[in-house]
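The complex appears here minus one protein chain, its other protein chains still in place.
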Amino acid sequence: MGELVRVEHLKKYFNTPAGVLHAVDDISFSINKGETLGVVGESGCGKSTLGRTVLKLIDHTDGKIFFEGKDITNISKRENHELRKKMQLIFQDPYSSLNPRLCVYDLIADPLKTFHILKGEERQKRVFQLMDEVGLSKRFTYSYPHELDGGRRQRIGIARALALKPKFIVCDEPVSALDVSIQAQILNLLQDLQKQLGFTYIFVTHDLSVVRHISTDILVMYIGVMVEKSPAKELFERPLHPYTKGLLSAIPIPNIHHKKKEIVMAGELTSPINPKQECRFAARCPFATDLCRTQVPTVSEVFPNHFVSCHHVREINGI
Amino acid sequence: MSLLDIKGLTIHYITHQNTVRAVNDVDLSIDTGKTLGLVGETGAGKTTTALGILRLIQTPPGKIVSGEILFDGKDLLKESEHNIRMIRGNDISMIFQDPMTALNPIMRVGDQIAEVVYLHGDCTKEEAKERSLHMLETVGIRAERSTEFPHQFSGGMKQRVVIAMALACKPKLLIADEPTTALDVTIQAQVLKMINELKAVYNTSMLLITHDLGIVAETCDEVAIMYAGQIVEYGNLEHIFDNPKHPYTIGLFKSLPSLDKDVERLSPIKGLMPDPANLPTGCKFHTRCDHVCEDCKAIEPAYQEIEPGHFVRCLRVERGEI
Partner (left out) sequence: MRRKKETANIENMEMATRRRGQWRDILGRLFRNKLGTLGVIIVVVLLILIVFAGVFTKYDYSAQDFGSRFLLPSLEHPMGTDNFGRDLWSRLLYGGRISLLVAVVAVIIATGLGIVFGSIAGYFGGKTDLIITRLMDILMAIPALLLAIAISSALGSGPIKTAIAISISSIPHAARIMRSTVMSVKGNEFVEAAQATGSGNTRIIFKHILPNTIAPLIVNATLQLGGCIMSISGLSFIGLGVQPPTPEWGSILAAGRAYIRDFWPIIVFPSLFIVLTVFGFNLFGDALRDALDPRLKD
């Protein structure tokens, strides 16, 4: 399958009163059609900003974004508007992401109205079809979001994203606000839709078990930079970056026979404002040397399709 | 003898429109130094149970309809308001989910801890101050930070302060309501590790409310699974994790994406949690259960001990059919 999205050296800086915040710093990746790139990281690591920058919902600072082989880095407002039909966003919070004054029908029909797609009965048919696709019963057509539970609200958000028949969807923590049993229903829905309609996803989350389940490749972010990227299963079987290892060991496993290597990482995320010329993980890394504290590591392909950004990746892993 | 013994606790929220049956006939017990995990989804009644133990249910609309809460042999429901206030914070303390709102933003963190100590312990202000510094050190915060304000701390650090405050009076029972849900995984691991260590040092019992079975596996001794205001299954870790009986417990496990096994599709529990103002008849879970039979819809299953220490509330398990 061909490549749908490619991002090269993408940077997004914000000017804050305290200095320049490096939300996304020099990240490159590509996603093939019909595949899912999982983006994991802790809160404040820039993963949501990455998703929105790729969607061109916020302006990037530097780098290039390609969509369907076309450079969309510097497109006009009009082209960006047209692009909305092809790329969409699903939000984390099914409460604040739905306008409380609109009923389900109007919420789902909103994108169609914006683009003047379909009229009258045709539009109505499309809305009902979308509701059917995401598993929303017709009896909720004129319900308001506050009358529905989190899972159903998230289904509305998904239907709204599907309305314009996009090819590429960024899911920003779509199941984090939901209970486990509902979370599983929504994950299944997203996977089924991908199979039926051939979507390509970026799946942003902090939940590693979810990301393993749904992704083809996983990109691990730490304070704006990519520390590791590899096929999903490989990342869990053979994590190479010390941060990834720490992150994986920190997940509580619902299995009492699971013996885990205890790597409790000390400290917390350092500030992404005016970062120094160093490996950003150096402050928390048990293997950090002077080299790490003076030089930014480059990304290297350690195994096929397995990228790591660490000075000492080979020594640490004995390869 | 167990430190906390709850029998038949029933809490309703009564408004003029309806009655929300938040907690129905809950039995729980925690031994000294042990941790009980209370697991359930949003609206299962976990937090209401915890607030009920502290007698913090807002009345009206809330009402503890029946039951007894034996703490150290005394029934908390029969204690005077004054005694309860002395027990809160002193013998039983609580950690809330959101560390951001649990601290007073205009008070120095050291003073906040010292205040709790001073209110409950028979000590001078100086001693309280000293104790607060000691507690901060205990939770891994340097004592010189005691003069800082909450906004100068990160989320994980704030939760440490909250924990320091909760443990300052050496409570016998600590109720932790989703203490790490607002934190990142690596911070969560730090905080959980710290809670476990401190619990061992002070020999504190803990009621850990969570929706995360992974946390339960790592920190608890016993587990109670709650659904629609009832305990549907109760047992030690082996009972629940290796030999779950109730269809809801089994469903919860099947809903979780695994970190080591490849599952093409998850098998979620179908449907939604019933409205607690309008609970179904018979078994509360029958509307979502794969093993439902006609009797389930009519007969309310009893809370049965199926093997020593392993309780299940399911008709068909009781009859040995599943």
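To keep things simple, chains are lettered A and B as they appear, and every chain counts its residues starting from 1.
Here is the rule we go by: a residue touches a chain if its C-beta (ideal position, glycine included) is under 8 Å from a C-beta of that chain, and two chains touch if they have at least 3 such contacts.
None of the values given here were measured: they were computed from a predicted structure.
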Name every shown chain in contact with the chain that has been left out of the document.
A
In the whole complex, of A:V134, A:A163, A:A232 or A:C285, the residue touching the missing chain would be A:A163
Among A:H9, A:H81, A:K195 or A:H257, residue touching the chain not depicted:
A:H81
Considering the complete complex, of A:V54, A:L98 or A:L208, the missing chain is touched by A:L98
Identify the residue among A:Q124, A:T216, A:T270 or A:N317 that touches the chain left out of the display.
A:Q124
Note that subunit A touches the absent chain at residues 55, 57, 81, 84-85, 88-89, 91-93, 96-101, 103, 105, 110-111, 114-115, 121, 124-125, 128, 141-142, 144, 146-147, 157, 160-161, 163-164
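Simple rule for what comes next: only the chains that are shown with their structure count from here on.
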Separation of the C-alpha centres, subunit A versus subunit B, in whole Å, is 32
Okay, in this complex, where on subunit A does subunit B touch?
42-43, 149-151, 179-185, 187-188, 191, 206, 208-210, 212-214, 233, 236, 246-247, 249-258, 264-266, 268-269
Under the definition above, what is the set of subunit B residues touching subunit A in their complex?
41-42, 154, 156-157, 184-190, 192-193, 211-218, 237-238, 241-242, 251-260, 262-263, 265-270, 272-273
